[in-house]
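Got a structure here, written out as structure tokens. Questions coming.
Excluded from the complex is one protein chain; the other protein chains are retained at their positions.
The chains carry the letters A, B and C, assigned in the order they are written, with residues numbered from 1 in each.
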Amino acid sequence: MISTEYNGMELLVCVASRYLEDGSSVSVGTGLPVAAAMLAQKLYAPNLLVIFEAGGIAPLLPTMPISVGDSRTTYKAIQATSMTEVMDTLARGLVDICFLGGAQIDMYGNLNSTMVGTDYRHPKVRFPGSGGANDFGSLAWRTIVVSPQSVRRFVTKVDFITTPGYLDGPGAREKAGLPPGTGPYKVITNLAVLGYDQESKWMRVESVHPGVTLDEVKSNTGFQLLVKDPLETTEAPTEQELRMLREEVDPLKLVIGREAK
Amino acid sequence: MISTEYNGMELLVCVASRYLEDGSSVSVGTGLPVAAAMLAQKLYAPNLLVIFEAGGIAPLLPTMPISVGDSRTTYKAIQATSMTEVMDTLARGLVDICFLGGAQIDMYGNLNSTMVGTDYRHPKVRFPGSGGANDFGSLAWRTIVVSPQSVRRFVTKVDFITTPGYLDGPGAREKAGLPPGTGPYKVITNLAVLGYDQESKWMRVESVHPGVTLDEVKSNTGFQLLVKDPLETTEAPTEQELRMLREEVDPLKLVIGREAK
Amino acid sequence: MEGLGRIFTDCDPDHQRGIFRAKSKKLIDKVTTVPEAVRNLVRDGDYLAVGGFGGVRIPTALLHEIVRQKKQHLGFAGHTSTHDCEILAAGRCFDRCDVAYVIGLEARGIPKMARKYFESGAVECTEWTNATLSWRLRAAAMGISFIPVRSMLGTDTGLHSAAKEILCPFTGQKYFAVPALFPDVALIHVHESDTFGNAHLRGIQVSDQDLARASKKVILSCERLVSTDFFRNDQERTTIPYYLVDAVVEVPFGSYPGNMPYEYYSDERHLQQWMVAEETPQDYQAFLDKYIFNTADFGEYLALCGGKKRMQQLRDLEFLRPPQAEEVE
Partner (left out) sequence: MEGLGRIFTDCDPDHQRGIFRAKSKKLIDKVTTVPEAVRNLVRDGDYLAVGGFGGVRIPTALLHEIVRQKKQHLGFAGHTSTHDCEILAAGRCFDRCDVAYVIGLEARGIPKMARKYFESGAVECTEWTNATLSWRLRAAAMGISFIPVRSMLGTDTGLHSAAKEILCPFTGQKYFAVPALFPDVALIHVHESDTFGNAHLRGIQVSDQDLARASKKVILSCERLVSTDFFRNDQERTTIPYYLVDAVVEVPFGSYPGNMPYEYYSDERHLQQWMVAEETPQDYQAFLDKYIFNTADFGEYLALCGGKKRMQQLRDLEFLRPPQAEEVE
């Protein structure tokens, strides 16, 4: 018997994996998204097409990659191609889901991974920048953000929109020229699963994790949250999920041994 | 001793080969241009980079190709790439010389390989169209046309400008948006070698082939020709050229056995 | 300048994204027969593009089947299309054509009936060039509706294209904007494919690297089926990944009478027979009846053309070997 107690990272991986449908494609970064994709392939979506931004297509991952371009991402892969081709493929509409993170996220799902501060030339803190985040957030059908939840991170207005969420609300993506039907989908945090209200494009809590209260979620959010009615409780990781995750996906605990910060 | 008598096609190949400089690149079609490039490589330009439009780069041609995309064009080649890449390479300015032909050519070197007639929708005679001719004529540094000379072919105004020469005269290419410094270079016919006057961009006779008179050239041209002063006589094929051409370049007489129509 | 020609295909990537999204990313068996592939995936009116280079690496079996099934009103991408164009013209299958190079067979000449088909007014043409058609496919492969190019400027080719002059917002230079080309169906002959449609295409790609990506439906014919390990063991081999592909058919010598680099050379004798047959309507009809309409499949066609012996000769020719088998005729 496997222990059905779980840590925060295990919960995140299990929850994230459930959003990955069979026959769809997902672009993943290192860490949690890879683990979620691997878990999904083993349980729900054997035909999930895993795409690494730098060019690795559908590898049989032997271990967790350290870089989205390292050897592991092309191990027994279907193809080793270019970042350029991955981006073209994305632009053609072939990437269903992407996973992103960021230093800040706002109520419309806009993400900041560029800088803290108000003067672009003199940032208080400089981050790496978009990388491929803006591209995926612009052109993938659905964006799933995985992030720790705190008032510092969940802000009314991000200091810098690195990657578009719904920008400043309904219709804004389309007006900006982004392809219709794309955009933020879910936000998975250490406290809850959040989605977006169809009409207003505001972020809303859809389920709180077991043992977490709605108040906790709200007090860790820097803006007014909508709440789905009825509010659900996130399904805890199942025994099957945990076994697969611990024994086959991440036996070295490279992901699930880390803290869900 | 090899016979120093030569036929029209042998003359054309030998003359054409002399314009190919070592260390330059040439895009060739099938037939005469290939033979000229091979002859040049053996005599004058061992480092001539031969490019086939469909993707073959610097093959060691074992026989004459039948198609600019057939197996021969990649035999022991440096690279087998795409037509797209060849065209990109051309656009970047890496193709020094291209060989073209056409059903009609005018005094500014414009070429027609699309149709005879005045109504595009109802051509009197339909030809294959540009293929890559317009691309090479637009973007290669120097265009060499090889063509039989007659009033039917050398016309005041081509029925259809498939491929740009100097369009309607000085400055027209630049005005149209074509890269500066590109354009018509030489026209090699069964009668003469022609070039272009620097200022007026009009075609002019530079040398007449041995045994050909200037009057013959003029009477086979449908427009007023300029004449270089002093007018030269084309250097006849040398014994070395003929030996190399007959013994090594085209022993099966696939090119030199044809008539210089 | 704005080209007078018509754009035969929708260049709006937003209209294509949904179609590409709907394509399954599952690793499923896509192997089928030539008749089934054509019946299920090529509809009257579709816009068709053919891989290879006219007489090199062409999907002859699929092209014959399109003629045999009497597909009508197709659009056709004529970028150095030679024998492929000749076959479809024989079936009078298309009535609109993006022309870069059509009718002719390069150095082999111009077949008479194919030329007549174009001269008759039965085919609406828009002019392009080999590069601009390639770049139109690349724009589609990039998911953008247009791309700036420097060909066709100042010429009648440009005038009868559907390109539009634009200025570079950075340099002020003139360009032709050419619209993305998203074919409905691509037919591509490759060397190896697995059952899922991962494909390896040796030698020159021509435009097929972009064609496979730009097309809404992709039918591959291959010289031979291989296991997926062929690709998983050497990830550089995958020229066309499976998720672009809708159907796979195995057709050895499938490019005949065209050349298949590294496999067999073109059958110039048979191509010459085509050319001769095109001289008179009677000979033409008899030739087409014999070689296409009255043959059940590509195997019969190959048998009519000399069968195994002839194929071996073409292999010898490809590999520059003295003929091993006796010349038949």
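We take it that a contact is a pair of C-beta atoms (placed from the backbone, for glycine too) under 8 Å apart; a residue touches a chain by one contact, two chains touch by 3 or more.
Just so it is clear, the structure is predicted and the values come from calculations on it, not from any experiment.
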Neighbouring shown chains of the undisplayed chain, as defined at the top:
A, B, C
Across A:Val28, A:Ala54, A:Ile78 or A:Val217, the one contacting the chain not displayed is A:Ala54
With the missing chain put back, one of A:Thr4, A:Thr84, A:Thr156 or A:Gln224 would touch it. Which one?
A:Thr84
For chain B, the residues touching the chain missing from this view:
22-25, 47-49, 57, 60, 74, 76-81, 88-94, 96, 139, 141, 179-181
On chain C, where is the contact patch with the chain that was removed from view?
7, 11-14, 135, 142-150, 164, 166, 168-171, 173, 175, 177, 179, 202-203, 235-236
For chain A, the residues touching the chain missing from this view:
30-31, 53-56, 62-63, 66-71, 73-74, 80-84, 87, 90-91, 110, 114, 120-123, 125-135, 138-139, 160-164, 167, 172-173, 175-179
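As a convention for this text, only the chains that are shown with their structure count from here on.
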Considering only which chains touch which, label the overall pattern as line, ring, star, complete or other.
line
Counting in whole Å, what is the centre-to-centre distance of chain B and chain C, each centre being its mean C-alpha position?
28
Per the C-alpha means, the centres of chain A and chain B lie apart by a whole-Å value of 58
Approximate Å spacing (C-alpha centroids) for the pair chain A, chain C:
41
Set of chain C residues in contact with two or more other chains
none
Identify all positions of chain B at which a residue touches two or more other chains, and write them in rising order.
none
